[in-house]
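Starting off with a structure, shown below.
Of the protein chains in this complex, one is absent; all others appear in place.
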Amino acid sequence: MKRILSSRLAIAAFAISASASLAWGQTDTLRIAVINPFSGPMALYGDEVARGYQLAIDEANAKGGVAGRKIELLRGDASSPPQGIAAVEKLASQDKVEVFTGTYISAVSNAASDAALRYNRIYWDTNALAGDLTERGLPNFIRSGPYASSFAEVSATATKELLAPALKKDLKDIKVWIEHEDSIFGSSIAKLQKELLEKMGAKVVGLGAHNFRSIDLADSILRAKATEPDVWIETGYVPDGSLLLRTMRDQGFKPPAIMMVGTGDTFETLDALGAEYLEGVAVVGYPRPDQTEAYGPGAAAFLAAYKKKYDRDPIAPQGMTAYVGMQMLIEAIAAAGGTDMEKVRAAAAKMDKPLKSYASGFGAKFDANFQNTRAFPTVVQWQSGKVVTVYPKDAAQSHVRLVNLPRK
Amino acid sequence: METFFNILLSGILLGGIYSLVSIGLNLIFGVVRIVNFAQGEFVMLAMYATYFCTTHLGINPYLAVFLVAPLMFLFGLAVQRTVLQPLQNEPMMQIFATFGLLILFENSMLALTRGEAYSLSGGYSSVAISLFGLKASGVRVVVFFAATGIALALMLFLQRTMPGKAIRAVIQDRQAARLMGINVERTYLLTFGLGTALAGVAGALLAPIYTLSPYIGENFILAAFAVVVLGGLGSVPGAYFGGLIVGLIESFAGFYIDPALKQAIWFIIFVAVLVVRPSGLMGQIGAEEVGLREQS
Partner (left out) sequence: MLGQYVGLLLLACAPLGLMWNDPYWINILAYAYLFGALAAAWNIIGGFGGQFSLGHGVFFAIGAYTVARLYLDLGLTPWLGIFPAAALATLVAVLISWPTFRLRGPFFAIATMAINEACFALANYTDRLTGGPRGILVPFRAGFSNMIFIERWKYALLTFGFMSITVLITVLLRRSRLGHYLLAVREDEDAARAAGIDVLKVKLLGMALSAALTGAGGGIFAMYVRVLDPPTLFSLPDVGVKFALISLIGGIGTVMGPVVGALLIVPVENFLRGALGGEVPGGHLIILGIILVGASLFLKRGIVGAFTIALRRIRDRRHS
């Protein structure tokens, strides 16, 4: 009895002293928290996003911070909705965080933003993809980056404007197989891809779902192979994407065009498949630093800053989208003169910057649901073991040409 | 028709993977009778060890297996001695402990690698073999033959050698074995080490097939358990054929029904088979009657 009592008393004493300092007051730094999975299978992306934020914050601090204060970034680890809630509670009540950002998993973003609303804190999402995050109309939620719809849109238009001409076929003669991993990420994008492609006149010959942790994906490949598609589009993560490509190679499935969506544009895929096999594979993903300066002003500077601070190349392109998202947030805070939820929201509503204003090629114009309508992924192609931006045309460097389409 | 044979072959090769991963677990589960959540992590650790050998030491993964397996054997001995032997009479705590080990191993690897996905260099995964006009990946064919060879070798070991017979005795009846003079604790040690070494072999041979991540062990563990239980506790041919059957069911269900449902389908079939035949397909009837509350 005594043992239990004393430990509870200790917790209670600690809590009392902690809550004694719980007054609504500002700290002398402006604290922004990033809610992301920092453990679990998505840890890599959570980390990369946080790095992107930190670079934008360093830039702003070098110019004196924002609204008269320096910015400090705090991290909150969350891989599931209850963890997201707990992270927000801790950061908002104990660490005096004034603005929340994130979040690589949509379900976490959902729960965490809801919790943040109880504190009237802005939740500025730079990377989560689910459509309903903005469709639910939460008054504190603003999304600066592309989402499922944008990815689907670019997949469809790239098929029409890039792949179809390269295959020397009309879009209405193109057969497309849409493959996707079966969580909300792959499912939501694939559903929209099918709608858009069919609307454009292409023939969707199949929609295949798989679990990204599958030990074997031969069935998915054999099903696709049986339909003899011209274009094979896949939305998924790295482990399943790599396994699918390897299985395609094993099974001798050679669609004239391969397009990956979301992942497949990093060294992880290169190591798994090798430069020769990857030659010509297109990837719809977050914009990359090799874009032209005209399309993405500051992209090269971002790359240099990343290399300087972290002593390596960026691991995944999610970082630059996060960096740009943080820049937009800082601008909104500056315009609002502080972190008050209503004022930042109003400032965001007023933002109107054309496409190609930021390093990622984004603009800033939020619709009624506070989704940035000027944020799109780009399309890259693997060429000689390197990832090269090929679409939109003005994002690509002038000397860039498409290779290996149709695939040999 | 050609598609049918393609699926068949694919299923057999997948079955080889399941068999290879499950053979070590079959021994451990059969003898030491614990739900070893960490078995998948042993495979994962062996994969990373193989990656290290291949990428940093330049050793061919098929040679690295001779390095990795003995290391895993020693590692298994250590785990059994320090964590599991003290918990010999607490079967539920053993589950708890192995779950703790799972979390520990996974996240240690995450901390070490920061979550980046590695792949073995050397292009092993690109070797394709043509069998009767059907295509197969070379590395998977190797896995299949390895699984078959190991199963045969293990059966010989269990039938012909003294330590092997001791293991079979303990599988059948722990108390009687002890009464017969068999040192049960030493048998546990040997078995756990052997089972871990076999996980090591699986890891080394599977490393060329998959993209390595700290969480890849989780993808195998439940399937491995199901295969072992389906095949019949302690039965090496059971684990082997159980793996093949599961591989075939998964392949056919995936192709003809839906890849998104294949796991659900074979899990349901697994439960159904167990209900009809609780000792598994080839297990000794009654071997499964020994529950969690084990006699010492």
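By letter and in written order, the chains are A and B; residue numbering begins at 1 in each of them.
Going forward, a residue touches a chain if its C-beta (ideal position, glycine included) is under 8 Å from a C-beta of that chain, and two chains touch if they have at least 3 such contacts.
Just so it is clear, the structure is predicted and the values come from calculations on it, not from any experiment.
Peer 1: Thinking of the whole complex, not just what is shown, which of A:Leu55, A:Leu74 or A:Ala156 touches the missing chain?
Peer 2: In the full complex, the listed residue that touches the missing chain is A:Leu74.
Peer 1: Among A:Asp47, A:Glu98, A:Glu179 or A:Asp240, choose the residue that contacts the chain missing from this document, as touch is defined above.
Peer 2: A:Asp47
Peer 1: Kindly state which of the options B:Ile34, B:Ala117, B:Leu212 or B:Met282 is in contact with the chain not pictured.
Peer 2: B:Ile34
Peer 1: Check the options B:Gly100, B:Gly123 or B:Gly149 and report the residue that touches the missing chain.
Peer 2: Answer from the full complex: B:Gly100 touches the omitted chain.
Peer 1: Based on the whole complex, identify which of B:Gly122, B:Pro163 or B:Pro278 touches the chain you can't see.
Peer 2: Reading the full complex, the residue touching the unseen chain is B:Pro278.
Peer 1: Kindly state which of the options B:Ile23, B:Val65, B:Leu110 or B:Val139 is in contact with the chain not pictured.
Peer 2: B:Leu110
Peer 1: Name, in rising order, the residues on subunit A that touch the hidden chain in the full complex.
Peer 2: Looking at subunit A, the ones touching the missing chain are residues 3-5, 8, 11-12, 15-16, 18-19, 22, 38-39, 43, 47, 50, 74-77, 80-83, 85-87, 89-90, 92-94, 107, 110-111, 114, 117-118, 130, 132, 136, 182-184, 187-188, 211.
Peer 1: For subunit B, enumerate the residues touching the unshown chain of the complex.
Peer 2: Residues in contact with the chain left out: 29, 33-35, 83, 86-87, 90-97, 99-108, 110-111, 114-115, 214, 222, 225-226, 229, 258, 260-261, 263-264, 267-268, 270-272, 274-275, 278, 288-293.
The definition used in the following text is that only the chains that are shown with their structure count from here on.
Peer 1: Enumerate the contact residues on subunit A facing subunit B in the complex.
Peer 2: Spelled out, the residues of subunit A in touch with subunit B are 39-44, 47, 182, 208-211, 213-220, 222-223, 226, 238-239, 242-243, 246-247, 249-252, 268, 271-272, 274, 277, 315.
Peer 1: What residues of subunit B sit close enough to touch subunit A in their complex?
Peer 2: Those residues of subunit B that touch subunit A are 3, 6-7, 10, 14, 17-18, 107, 110, 114-119, 121, 123, 125-126, 128, 135-137, 140, 209-211, 213, 215-216, 218-220, 223, 247, 250-251, 254-255, 258-260, 262-263.
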